[in-house]
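Here is the structure we will look at.
The complex appears here minus one protein chain, its other protein chains still in place.
First chain written, first letter: the chains are A and B, and each begins at residue 1.
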Amino acid sequence: MASATKPQSTASGVFFEGETARNTRGLLRIIILCTIAATAVASRLFSVIRFESIIHEFDPWFNFRATKYLVQNGFYDFWDWFDDRTWHPLGRVTGGTLYPGLMVTSGAIWHALRAISLPVDIRNICVLLAPGFSGLTAFASYLLTSELSDSPSAGLLAAIFMGIAPGYISRSVAGSYDNEAIAIFLLVFTFYLWIKAVKEGSVMWGAFAALFYGYMVSAWGGYVFITNLLPLHAFVLICMGRFSPRLYVSYTTWYALGTLASMQIPFVGFLPIRSSEHMSALGVFGLLQLVGFTDYIRQQLPSKQFQLLLRTLVLVIFVVAFGLLVLLTVSGTIAPWTGRFYSLWDTGYAKIHIPIIASVSEHQPTAWPAFFFDLNMLIWLFPAGVYMCFRSLKDEQVFVVIYAVLASYFAGVMVRLMLTLTPVVCIAAAMALSQILDTFLVAGEPAEPIEAPSTKTNDAKDKTVPGIPEVLRSTKGPLVGIYSYMSKAMITGAVTCYLLLFVMHCTWVTSNAYSSPSVVLASRLPDGSQHIIDDYREAYYWLRQNTKPDAKVMSWWDYGYQIGGMADRPTLVDNNTWNNTHIATVGKAMSSREEVSYPIMRQHEVDYVLVVFGGLLGYSGDDINKFLWMIRIAEGIWPDEVKERDFFTSRGEYRVDDEAPPAMKNSLMYKMSYYNFDKLFPAGQAQDRVRGSRLPAQGPELSTVEEAFTSENWIVRIYKVKDLDNLGRSHQDAGAFEKGNKKKKAGKRKGARVLRVD
Amino acid sequence: MRFTLLGLLLGFLGIVSALSATGSSLLVIIEEEADKSKYSQFWADLQGRGYEITYRSPKDTNLSLFLHGEPAYSHLLLLPPKSKGLGPNLTPNLLVDFINGGSNILLALSAEQAVPTAINSLLLELDINLPSDRTSLVVDHLAYDLTSSAEKHDVLLIPSAEPKKGVVDFFSVDGLVAFPRAVGQVLGNASPMLSSIVKAGASAYIYNPKEETEGVEDPFATGSQINIVSAFQARNSARFTVLGSSEALQDTWFDAKVRLPGTDYKAGKTSNKEFAQRLSEWAFKEIGVLRVEQVQHSLDEDTKDINPKIYRVKNDVRYSIEISEWDVDQWIPFNPPTGDAVQLEFSMLSPFHRLSLNSSPSTTNKDATAFSTTFRTPDQHGIFNFYVEYRRPFFTAIEDKQTVTVRHFAHDEFPRSYEISAAWPWISGIWVTIGGWLAFVAIWLYSKPTRDNKPASAKK
Partner (left out) sequence: MAPKKNAAAGANSQSTSSSTPATNTPVSNKPSSTSTASRNASTNPQDIATGIWENYVNNTPQRVKLIDTFMLFLVIVGGLQFLYCILAGNYPFNAFLSGFSATVGQFVLTASLRIQTNSANAADFKQLSHERAFADFVFGSMILHFFCVNFIN
């Protein structure tokens, strides 16, 4: 009985009820949770301290720009926003093609702060939103874990793990103003509400789960994970014969309301009905109706045949529904699986079919050290926690197991999905660790950094479930003798060491790996002081101050959001890669000869071309290294005009030096990158420090574009596209004439003379 | 385009007396002072039209086409030099810069002197080819002047060509124009900027008198491929006119009596004077200069909001452009030649609409014609241009681009569901559901007392 009431009391946030002892514990709990939240926030501020309060990376720049638009123009204008400064000249129906949750959240915070006369710059809200929400995430994982585990310390451990796990910090440092910043909180909280709903079979919790699911849908495309995980949970429960009215109530409530809620988001629209990713939820919904109905009849009519009937019915319905789904998908009524989805199952799929998805670094498969790097000791506590779930396999533990399995797989496929794995790892690890602590510290005076278990374990005897600790005590107690202070001290010491190591690791990773804004690069001078390389902003501000406000800038899509955000100039393509053809057009312009590129640039009214070149500084993330992706994407659309093979030497090498193939040397990208580069060096000594190769003695020559700006370290180079020649000549001819080369006299022509007709 | 127009306007305001739309300063490059008098009638005519003529020798070291980086003269008349070259102040590059600066050049050639290589390579840049041996001239054994070149057949008498459909006719004169010892030009195929003013007759060919051989094998060009006078307009509308025969401008030919071989044509006076006037009017932009006065676009139903930045898909849009033409001394309403029309493109990457604009007398005011049309924006959002590009032979180019955004339907611009009759069943479905629910709740609450019995009994 106690176990049933306890979660509710914690869940409803009621820490202040009950006797004095409980009061003290509750107060301590709150203080600890607040400290954890503060820690979570504080550890994410490294980036602000190290660098400055600035928006990071690429996508956040768009979110920031959208938020500014929202704040300036109000919600309805934001909703109808047609952005004519991106994807020139197509424009982007931005209001209908983004997940507005993030911007609306920070807009609401901004308005709320203004309402209490605290005018804060919207930039600061955007920068600090992710850390703020990470504190809430820690709290949500506390609630979720408390629902899952009977141990009082598990929730607090999960909270602190969640607060400082690098896997989550990687996407939520200050300045990383991305959808994930709030989405992870919503993910965890929706799971908490779902567990709550399943446990209690309450419409209210189900409705709340649906509302938060709706919020999640509005915030992040990763909501599909929830959309599939919850039905899977329900389905597994049914298959295990664990169907209960509670499940029916919670699932149907969640689905009916959640689906409607998700359809309110313009970007999602009819997808929940149309696309295959959402079909499992619909199928399970239908299945539950049938199961519920048969279950109802069985109650009226208990007979053994009914078991059989139920089973066959479930199986038949499943097969029929699946067949129908396949049929509808084939016939095109339901949108087929999207490419991103395929790449989840077949890691090689994207590389072959949709290079644009494969080209995104965060869509790459995860390297195995990344797991340890991001999760440290949690990664080996994780299986133990999942094992614990099997020991008392209730509905909610089933959920953890499913979540763990799915998330592990997905995290292995895509680096980015490490983010969805982190919560379950934290929860499972916390459950495992708290199990150990509870078992060993039941009656001890713990000398352990995290106070929670100690305060809680004192009353564990009378209060906690007799289940696991008792089992362990009865089995292991006599053999090992864990009552002795020796063993207690050893275990406590070991755990303390691990925890301290974990904290150290997290701090180190956070401060060194995840706090770089990537807009500003840092390097160490020989004397150890930090040197800031600020070429990006230098170039973007040059654009902002020296070009017409509507000068179109062509660059590879990586820099689209930054140009839009920092330089405030229209771009051709950006990180919202919705139009593959348009991106391929840019790729073709970059990878073709000037004569081919120029008409493309004219057609798209390009005024400036921006390339990123790291050859001088040894900055490896430059456009020449991304060049193969441009070629591949362009080849996907124009297989006859751009061929990847032409850009390799006969021995299949990718080279930029003397032996580079003609297609490479003549491509616009190559020319723009190395234009005038040889003049920096003594003749014939030009050296590319990224690719470590010596460049041809004769530098490339440009005729259709002219150099407009090169940043201090040559990282960003901007070229101006020349206007058509006044006399109607080609730019090559005009250039040759300028240099004084006499045009070849037409003289004697070969073959029949072409006569002019006019 | 804007700047050109502004330049035109400023130039016009600055020198009111000038007849040219661009300016009145004319530089004449003439090598020998003595030769000046040969053209006295032509100079008088030009001065009478308001030009301030500066005469310079190509050898003059102070000669400079530019002042502070800008062209120092509005117009340049190059008469054939005696010496081989044009000197360091008139290199092809400088001349090209002069054109790029917006000034006009009238180049007169003569087969009497060898064409300088500088001129040759300059013309090559414009895609105009001259005979490779630089002393060739055009002869026509059927259309020569019996009076002056009965032997050599090198004074061509050419009547004005029949006006072509859709092309403005600025140059036709009555009677014959004499072109003595003309250098024939062959125009390249590729360039749309070139146009021919006077062509040689069908029986003409290019012949080098210095060559000793009898008869001509493989002539450089024949028939109407030979141009005696040709015109080039750069993208900035600077005009470059090539006159094959400088002698045609001389006094002797202004009032010479000529006679065609054959019987039916009597000897008559040449029309050279008139032609020279027409040619210089055109070459120095006294005629055929177009200007965009005003561009207006708006929603068709709401004409108050002029030139909005943004439209919606499927809007009815009205567009109008006022164009005027400079005619010697005033701006007059421009009317395209018959068979031609000003066209509007509504384009994003490629044109979605290409419409001929209509001019109506009612909208035409004193000095400009308003061309207008209405159309519906396509069902495609994006950044579109109202694009009028009017490039025709002998008219300066008009290129006007108004960029607007065409947005999608806003969320509240779709028809509300109750406006769609097909949606009524489902609307009623919702409200029936809600009504049923309300009734259910009401009955439930009402039946509460009776309900209490059963849980009580159940708890037994």
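What we mean here is this: a residue touches a chain if its C-beta (ideal position, glycine included) is under 8 Å from a C-beta of that chain, and two chains touch if they have at least 3 such contacts.
This is a predicted model, so every value here is computed, not measured.
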Partners of the unshown chain among those that are drawn: A, B
Residue among A:273, A:384 or A:596 that touches the chain left out of view: A:273
Full-complex contact with the absent chain, from A:211, A:290, A:321 or A:596: A:211
Selected from A:108, A:260 or A:494 as touching the chain missing from the view: A:260
Contacting the left-out chain in the complete assembly, out of B:150, B:267, B:328 or B:434: B:434
Subunit B residues touching the omitted chain (full complex): 414, 416-417, 420, 422-423, 425-427, 429-430, 432-434, 436-437, 440-441, 443-444, 447, 450-451, 454-455, 457-458, 460
Interface residues of subunit A (partner: the chain not displayed): 4-5, 8, 200-204, 206-207, 210-211, 239-242, 244-246, 248-249, 252-253, 255-257, 259-261, 263-264, 270, 273, 289, 292, 297, 299-303, 305, 307
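The definition used in the following text is that only the chains that are shown with their structure count from here on.
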Between subunit B and subunit A, distance of the C-alpha-averaged centres to the nearest whole Å: 55
Residues of subunit A that touch subunit B when the two form their complex: 76, 79-80, 82, 84, 88-91, 93, 95-96, 266, 550, 603-604, 724-729, 733, 737-738, 740, 742-743, 745-747, 754-756, 758
Subunit A contact footprint on subunit B (complex, rising order): 92-93, 96, 99-100, 120-121, 124-127, 129, 132, 186-193, 195-196, 225, 234-236, 238, 310, 348-349, 381-384, 403, 405-408, 410-412
